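Only one protein chain is missing; all other protein chains are in place.
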Amino acid sequence: MGIKIDRDKCVLCEACVASCPNGALSSGDEICIDEEKCILCGACVNNCPMEAITLEKEQAAADEGSSGIWVAVQQQDGRPIPAALELIHKARELADIKKCTVTAVCPGKGSGFEKELIEAGADEVIFCISENMADSDDDAYARILIPLIKERNPETVLFSATILGRSAAPRIAAKLGTGLTADCTALSIEPDTGLLAQTRPALGGNLMATILCPGTRPQMATIRPGIFPAPFPDETRTGKAEYLRAGDTTGRGFEIISAEAKKESGGISDAEVLLVAGRGIGSARNLKKVFELAELMGAKVGVSRPLIDMGWAEYPHQVGQTGATVAPKLLISLGVSGAIQHLAGMGGAKTVVAVNTDEAAPITRQADHVIHMDCVEFVDELTRSFKERKEL
Amino acid sequence: MNIIVCVKQVPSSNEVRLDPVRKTIIRDSSKAVANPFDVTAVEAAVQIREKHGGTVTALSMGIPATEKLLRDEIARGADKAVLLTDRVFAGADTLATSYTLAKAVNTLGGADLILCGKMATDGDTAQIGPELSAWLDVPCVTDVIEIKETDDRHIVCVRNTDAGTETVKVELPAVITVVKNLTIPRLPSIAGIRKSLDAEVRLVKAAELGADPSRIGLDGSPTQVIRTFPQEKKGEAVKIEADKAAAAVMELWEEL
Partner (left out) sequence: MYDLIQSADKIGAEYLRDESRSTGHAEYAVFAKNEEDVLNALRFANEKDLNVTVQGGRTGLAGAAVPYGGLILNLSQMDRITGMELQDGKYILYAQPGVVLLKLRKMIASRKLDTGLFDESSLGIYNRFFTDKEQFFPTDPTETSATVGGMAACNASGARSYRYGAMRRHVSSVRMFLMDGRCVNVKRGEAFANGLKASLPCTDGSSVDFTLPSYKMPEVKNASGYYAAPDMDLIDLLIGSDGTLGVIVELGLILDPLPEAVWGSACLFEREKDALSFVDKVRGEKNIASLEYFDKGALEILRQQKANGSAFASLPDVPKRIESIVYAELHCRDEEEALGSLLRIGEIAELAGGNEKDTWVARNQSDLDGLMFFRHAVPESVNMNIDKLRKTQPSLTKMGTDMSVPDDKLFDVMEMYRRDIEKTGVRSAIWGHIGNNHLHVNLLPSSTEEAGRVKEMFKEWAKSVTSMGGAVSAEHGVGKLKASFLEIMYGPEHIEEMRSLKRTFDPEWKLGCGNLFSKGEEEKA
């Protein structure tokens, strides 16, 4: 067990020293490891350009008897959530490589939607029906799945990395004594070993890590919703469904007293789509047009500081260091030049479209898409398009 | 009430630089901090103690240098600190870590309430809390945004769910994982720091926990990282022609 450095391969380039998050490595005539600091994280192993470092461990052999890929389906109001269908579809792709079956297992109150799951890629659907179970009951979800997985022995179990999935899956993994990879964004099958390669962002997304679970079964992972495309239903597919009644899940010292649906905060910080208007919008009247467009798009409206200064919008709409920090999936920037304070407030946006007459405006350096035109014209056109769409 | 708070040492920054020539990864190893979620958990525990009495114990598994962070938790109001430190703990994934922490909770005589940060800023797995609860066979509430009330036998708290929020009541002992802004952690005072300098941090080795050697550290960790690579960065912006602008943006919107 431990880190081994092959002195013959090592060229003392010190790449390992620089990569160690704990400063455990140092260089002299040879690379030295400070055992007081090393946590065997393996960062140096993966960073060594000479492949001179290895991390040795005792490896139990995997259970040969396990087979099949399971997808744990999460329900909302008796229906499968979209992320579950995405996952089944992905599982199908992996199962075709592995030449194995896909089983969708559905703990919860709903049943009867096997067709949908089969058309998404499942060969087999297992309903574990518990009429009184709340959709959010992670505890019951785990309790239902644990005995079933033990009994049927799948090779892999996949969960959506929703709040429920990320809470229930670890309980199951611990009870089964197996590994679990959180919040994966890519899955594949290792060609030589047939193992599930689970890739996830690490260090706040600065680094991607691919993880295997060679020795214990099942291989388990939670997968971020929205990463894989939603499947087109394949109506030619067939499969079977099994209806089980879940055991009693009450009396666990755990009780849901009340639930509240997601509130629309009205704030711009958690908007998914955000239109941000800057000085280029020209007038308070034009800003009204932006609000109308936002209404059509289900978006919210932010503004840059000059518009607040001119009294066209209220402070809660301000995007920037001294206003709100926003992280929408889509941000459409309208006539904003992009002062550094403003850019600092929108750093979390996933896709940025900048509409500006000045192609060199600083905002364009932060944008994924640049549209060189008058932003008011653009707002008019997009509004027209959305109105037409609505009429269809 | 006896409260144990699990605290992890994490690097102060997740910044990764790429060597301009060799393209290998460079990380700043100079500063370690307590996981900010865990600092919130300590604050929440101290607030419960201030209302109901009892003790708050900060528990960590880590290298000997982690002792410094545990002292900092004492400066912020924890009463005791325990550090699980042993070569054989190294290389632990979440399964082995949660097993080790569960063994430690039992060795310390159990607890009425175990608080964890929802996740750590370096791993982002959010798995330790629920895994720990499974090992201990106690209820678990994750993603807690508010602690409403506690008595000797229950805790009532509000958690995030996929559909919104929920108020749940659980029997103690239980594991609770908290979001970072559940409450604002207080800053230590100079008086608190003075006190922490003389406080004892109990160091515990694997043997003392009676842990199964095959379940701890690297050997007890089923998962293994085989590759790491830098995330692909945003490239140059794509230009969209004015006459196609509305259609193109409509498409982006539909892709959401």
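Letters are used for the chains, namely A and B, taken in the order the chains are written, and counting of residues starts over at 1 for each.
Throughout what follows, contacts are C-beta pairs under 8 Å (C-beta built on N, C-alpha and C of every residue); 3 or more make two chains touch, one makes a residue touch a chain.
On a predicted model such as this, the values are computed, not experimentally measured, just so you know.
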Displayed chains contacted by the hidden chain, counting the whole assembly: A, B
Residue touching the undisplayed chain, where the options are B:108, B:156, B:193 or B:226: B:193
Positions on subunit A contacted by the hidden chain, ascending: 18, 279, 306, 309, 311, 315, 322-324, 339-341, 344, 360
Touching residues (missing chain, whole complex) on subunit B: 12-13, 15, 17, 19-21, 26, 28, 30-31, 33, 36, 72, 75, 181, 184, 186-194
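By our rule, only the chains that are shown with their structure count from here on.
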Rounded Å distance, subunit A centre to subunit B centre (Cα mean): 20
Residue ranges of subunit B in contact with subunit A within the complex: 11, 14-16, 19, 22, 24-27, 29-30, 32, 62-65, 87, 90-91, 93-95, 98-99, 121-135, 139-143, 156, 160-171, 174, 214-215, 217-219, 221-231, 234, 237-240, 242, 245-250, 252-253, 256
Of all residues in subunit A, those that touch subunit B in their complex: 1-2, 13, 15, 18-23, 35-43, 46-47, 49, 55, 57-58, 74, 76, 81, 135-136, 138-139, 142, 162-164, 166-175, 177-183, 197, 201-216, 252-263, 272-273, 297, 329-330, 332, 351, 353-355, 364-365, 367-373, 377-378, 381-382, 384-386, 389
